[in-house]
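Every protein chain of the complex appears in place save one, which is left out.
Right, chain A next:
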Amino acid sequence: MLTRRKLAVSTAAFALAAGFTGAAYAQQKTVVEFWHGLPQPLGGQLEQVVKGFNDSQDKVQVNPTFKGSYPETMQAAIAAFRAGNAPHVVQMFEVGTATMLSAGPAIKPVHQLMSETGSGLDAAAYIPAVRGYYSSKDGKMMALPFNSSTTITFYNKDAFQKAGLDPNKPPATWPEVADAARKLKAAGVTCPMTFSWPTWTQFEQVGALHDKPFASEANGFGGLNATLKINDPFFVKHLQTLIDLQKEGALRYGGRDNAADSLFPSGECAMIQASSGLRGRIVKEAKFAWGAAPLPYWPDAIASPKNSIIGGAAFWVMTSPKRTADEYKAVAAFFSYLARPEVDAKWHMDTGYVPVTLQGFELAKKEGFYDKNPGAEVPAEQLTRTATTENTMGLRLGNLPEIRNIIQEEMERAFQGQQTAQQALDNAVKRGDTVLRNFERANKN
C-alpha cells in the first residue's frame, strides 16, 4: 500500500515536472517535425543541414526523423495525415508529386506558405527543369525543391582503354554507345553497359531528351485525363535496340529500381546510365579511372538533345487540424534557410545531387568545385542546356510509382523474349492507362 502511494506520488511529480519543462521549452522554440527518406550516408548529411539551420537561430527547432525509403516515408505521411498527426514537413520523391498535388487540403503549397508568412520565395532563382517539376499549371511553386538529381552516364576509362576506345571521348549518341558496347564485349568485358531505374532512365529521360511526350496532356500537367504515349514507334525502336544489345551480350539488365547501381563501382559494368547521385559512391568505391558524360541521344530523332528531367525529392508542407500560425512561420524560416545559395551549393558539392538554384550552381563554379572534380558539372549542365518544353518539364502522372513498375515488368518480359518490344509497350500503355483512369476517378472532387 505504501509502495503504491509512493509510486503514485512520484508519477504525479514526474508528470508535473515534464509538463513544466515542456511548457518552458515551447515558449522558447517552435518545434517542426520533419520526416525524410534518405538512408545513410545521405540521411546523416541531410541532418547536418538541419543542424545548420537549428544552430543559425534560436526560435525554431527542426526535428528530422528517418522514415525508411521514399515509398515508406510517403506511406507514413499519408497514414499520419489520416490520423490527424501529419508532420510539418515531409520529403517526397518526385514521382509522388501528382499524388501530393491531388491531396488538396492535406498540403499547403509552398508559394502560399511563403506569401502568408511574408517570407517570400523567388521562384526564378530555381533551375527551370527543377522548378517546373514542382510547379502548378500556372507556374506557382507547390513544394520546395531540395535534393534533385538527373540521369547521366558514368564510364570506366580503364575498360575503354583496353577496348581501344578513346577514354576522353565518351560516346555521344546511341549508335556510338552500341558500337562502344560491342567493342568492349569483344575486348572481354563481361558487362559492357547497364542502366538503373529502368523506367526513369530509358523512357522518362529518353522522351525528354528527344522532346517526345511520355504521356498526353503535356505529360499530365494539363489534366488528370492523360494517357501514356510510350508505344510510339520512337520508343519501340529504342526498346528494340536495348533488347538486341542484351541478346548480343553487350548490355545487361541489372534489375529494378536502383539494383544496377552496384555494377559500376565494382568494375563489373563499363558503362552505366544512372542517377547523378551515384557519384558519391563511385568516388568512394571505384578502383579504376572513370568519367561522367551526358546521356546519349538518337541523331535521327533530334539534332541536338533537350534538357533532361530531374529525379530526387522535394519538401512538402502538410496540414493538420492542430497547426498554429507560429508553426507555419517556423516552417517558412526553415525553407528560407534551405533556399540560400550557399546551403544549396554545399549540399550539391557534398553529395552529388545537382544544385537546385542558379546561384548555387554559380557559387560551386566560383569555388572551383568543377575544376577539382571534372565531370561533376555534367548533370547541372544537362539540366540547364535548353529552355524547357512541355515534354521536358517533368511528369505529372497519378500513381507514377505503379506505372514505373508496370513498365519494368513489361520490359522484363520482353528481355526474356516472351513478347516483342511493340507488345511490351502496348501492354504497358494499356495497363498504365488503367492506373491513370483509376487515379482520375478517385481524385475527381
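By definition in this document, a contact is a pair of C-beta atoms (placed from the backbone, for glycine too) under 8 Å apart; a residue touches a chain by one contact, two chains touch by 3 or more; residues count from 1.
As a working rule, contacts and distances are computed from a predicted model.
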Discussion item. Please identify the absent chain by the protein name in its UniProt record; candidates are "Amino acid/amide ABC transporter membrane protein 1 (HAAT family)", "Phenylalanine--tRNA ligase beta subunit", "sn-glycerol-3-phosphate transport system permease protein UgpA" or "NADH-quinone oxidoreductase subunit N".
Written reply: "sn-glycerol-3-phosphate transport system permease protein UgpA"
Discussion item. With the missing chain put back, one of A:Glu268, A:Asp350 or A:Glu367 would touch it. Which one?
Written reply: A:Glu268
Worksheet entry | Touching the absent chain when the full complex is considered, from A:Trp35, A:Phe53, A:Phe81 or A:Phe221 | A:Phe81
Worksheet item: What residue numbers in chain A mark contact with the hidden partner chain?
Response: 71, 75, 78, 81-82, 99, 102-106, 253-256, 259, 262-263, 266, 268, 399, 401-402, 405, 408-410, 412-413, 415-416, 418, 431, 435, 438, 441-445
